[in-house]
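All remarks here apply to the structure that follows.
A single protein chain has been omitted; all remaining protein chains appear in their positions.
Order as written gives the chain letters A, B and C; numbering starts at 1 within each chain.
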Amino acid sequence: MDMNQLYTELILEYNKDKTNKRPVENPTLSEHGHNPNCGDDIVLQVKMKDGVIQDLAYTGSGCAISQASTAMMIELVSGRTADEALRLVHLFLDMIRGKITDESQLEELEAAVSLKDISKMPVRVKCAVLGWHTLEEALTKLQSKTVKSNK
Amino acid sequence: MDMNQLYTELILEYNKDKTNKRPVENPTLSEHGHNPNCGDDIVLQVKMKDGVIQDLAYTGSGCAISQASTAMMIELVSGRTADEALRLVHLFLDMIRGKITDESQLEELEAAVSLKDISKMPVRVKCAVLGWHTLEEALTKLQSKTVKSNK
Amino acid sequence: MNSELIRNDFPILKKECGGRPIVYLDNAATSQKPLPVLEAVYEYNTQGNGNPHRGAHVLAISASEAYDGSKEIVRRFINKRSPKEIIYTRNTTESLNLIARSYGETHLKKGDHIVITIAEHHANLVTWQRVAQKTGAVLDYIYVDKKTGHFLEKDLEKINKNVKIVAFAQVSNVLGIEFDPRPLIQRAHEAGAVVVLDGAQSAPHRRVDVQELDCDFFAFSGHKMCASGGIGVLYGKEQLLDDMEPFNLGGDMIEEVREQSTDFAELPAKFEAGTQNVEGAVSLEAAIRYLNEIGFDEIQKQERKLVTQAIQGMQQIPHIRIIGTENPEEKEGLVSFTVDDVHPHDVAEILSAVGICIRTGHHCAQPLHTYLGIYASCRASFYFYNTEEEVQYFLKHLRTVRSVMGYDD
Partner (left out) sequence: MNSELIRNDFPILKKECGGRPIVYLDNAATSQKPLPVLEAVYEYNTQGNGNPHRGAHVLAISASEAYDGSKEIVRRFINKRSPKEIIYTRNTTESLNLIARSYGETHLKKGDHIVITIAEHHANLVTWQRVAQKTGAVLDYIYVDKKTGHFLEKDLEKINKNVKIVAFAQVSNVLGIEFDPRPLIQRAHEAGAVVVLDGAQSAPHRRVDVQELDCDFFAFSGHKMCASGGIGVLYGKEQLLDDMEPFNLGGDMIEEVREQSTDFAELPAKFEAGTQNVEGAVSLEAAIRYLNEIGFDEIQKQERKLVTQAIQGMQQIPHIRIIGTENPEEKEGLVSFTVDDVHPHDVAEILSAVGICIRTGHHCAQPLHTYLGIYASCRASFYFYNTEEEVQYFLKHLRTVRSVMGYDD
């Protein structure tokens, strides 16, 4: 793959955008995600309010793909309900796994659509999905907590 | 190697000679020797009297080479002193290891000289030396016992 | 089966020995390797070699693909659900040691029982002695009928609720008997025991379906089935493997290492420490593809033909004693035997002089030999590339053995 196709301007921009690379104050949950072999290692922090993602940010380090992808994700899901965010996470993961043929479905993913071709680079898939998997873990934990405390 | 060179009449004869394939009555020492991978497994029994090998025989099983070699050895060393027997054992082992160039030296080994060419068959060397090594072990043990009891 | 075409794939079978092409009847010890396997390894080494799972560059990727791709072929070969359940080892021996150490030593306790059979290869026997010794468990044996090689029915009762592990070879490398392991497996599972199946002598010769067998662990070696040395397989049920301690420790089997503690990787990496034998994996894939192409039905048919011919021929030679059943339908590609008054080593030597390779010794099954009251035996073992003409030649020379040794019958 040509490097210009992988490291597109959009990806490089998001990679450098550190707006959401910061700790969250009083997070509801912190979740650690990493790809030991690549050297991607992030902590995602989320603050929920009334079932909605009020603040979401990350710290740590990772390659351009993982950082850009996480930044795109944060932009996408902030302000949404946990359910809605999870739905988008799954949509993204399906896209990366090459499961989605109807491109129009992907529009909702906004900037993250640009990562679609990563599905052709098996080694980078792990990088692209790191942030999303970590969010999935975090939200799933939160939901099972909520269920428990509702009992 | 031609089989007729390996399994000479002499060797076949000694292989079949079961005169000394029997237990020894009231042995001074029994010594176990084996080549697990070949399936040679013998117990050598020796009865000493006044420092002389009064009776020597073996039981167990082994290939023609190990059996013939042991039979030849028993014939050779019976009636000799332990020291004399050990000297002959070492002479035989040197022969098998191909260390002896002067053939006349080997005459003392009597029938066992016929095993000389085994040195060219690495896999059979173990068979040829089994009885001799076992006797070496036995006599060495006896001598160290004697030394101890003399103290 | 077109023997001639197949034999062209095995240059070593053309090697001159004793004035004619070598007759290799020691396939149960190790098989020969066909050109497609040798070529696959060569191709990997000249086109794709790298260290798998350890880099982002093109050769690291091709190595990873070769390694993981090979596992997928192995997974299908034994019909497993998930490639996670396939661990590459060095050989059957290491696979069995892995189970013994990472499962046996940690899951058994004083008073538990382990049941194996008297026909086990040392790899599936000494391993359990050590587990017994380390944990205080008791090692019990299922004995076999000295004539037929079948398990003694009453010994199966030893598989009771105190038993935690039942380990046995699907095909014995001495008795060669082909029996149905399923009743034993069922009994073991009813007792709550875990079943370890040693497939060293079955995987090369017949289709294996570990799901259908429902064994908990299955071990086999590449070198006995046309692949290179240094590659073996351990299959284990995922939840068992998940619950086991790692075996060797080091690179690639970790998730995160700190100075004083480590998180281990998930399956199968957890059990694959250090740089793996990718060439071995490549050769195993090529070997399985090769065997599949010939087809296991064909392979079994050919072997059955040769075994039948061998047994019938041997029955006609005086002073030959076949070990275990003489029913060729029950023999899986090998016949062990003794010759009266001739030590096995001499039998092998006499045959070797005319270019015939058979195995002699205890075949790593000393307790079985002791039980049968013999110290050693001979074994002729066949593979699909052997021919009727070779068996004929073997029988012809077997007939001369006693006369070479000076007996005139």
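In this section, a residue touches a chain if its C-beta (ideal position, glycine included) is under 8 Å from a C-beta of that chain, and two chains touch if they have at least 3 such contacts.
From a predicted model like this one, the values you see are computed outputs, not experimental measurements.
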Options C:254, C:269, C:335 or C:372, residue touching the unrepresented chain: C:254
Among C:215, C:294 or C:356, the residue in touch with the chain that has been omitted: C:356
In chain B, positions touching the absent partner: 34, 36-38, 122-123
Contacts of chain C with the absent chain, listed as residue ranges: 11-12, 15, 17, 22, 24, 26, 29-30, 32-33, 38, 41-42, 45-51, 54-60, 90-94, 96-97, 100, 118, 121-123, 125-127, 129-130, 139, 141, 221, 223, 228-231, 248-252, 254, 256-262, 273-280, 345, 348-349, 351-352, 355-361, 364, 366-367, 370
Chain A, residues in touch with the chain not shown (by the definition above): 1-3, 6-7, 9, 12-13, 15-16, 36-41, 61-67, 124, 127
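The rule is simple: only the chains that are shown with their structure count from here on.
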Chain of greatest Cα-centre distance to chain C: A
Separation of mean Cα positions, chain C and chain B [Å, integer]: 38
Distance from chain B to chain A - Cα centre to Cα centre, in angstrom: 80
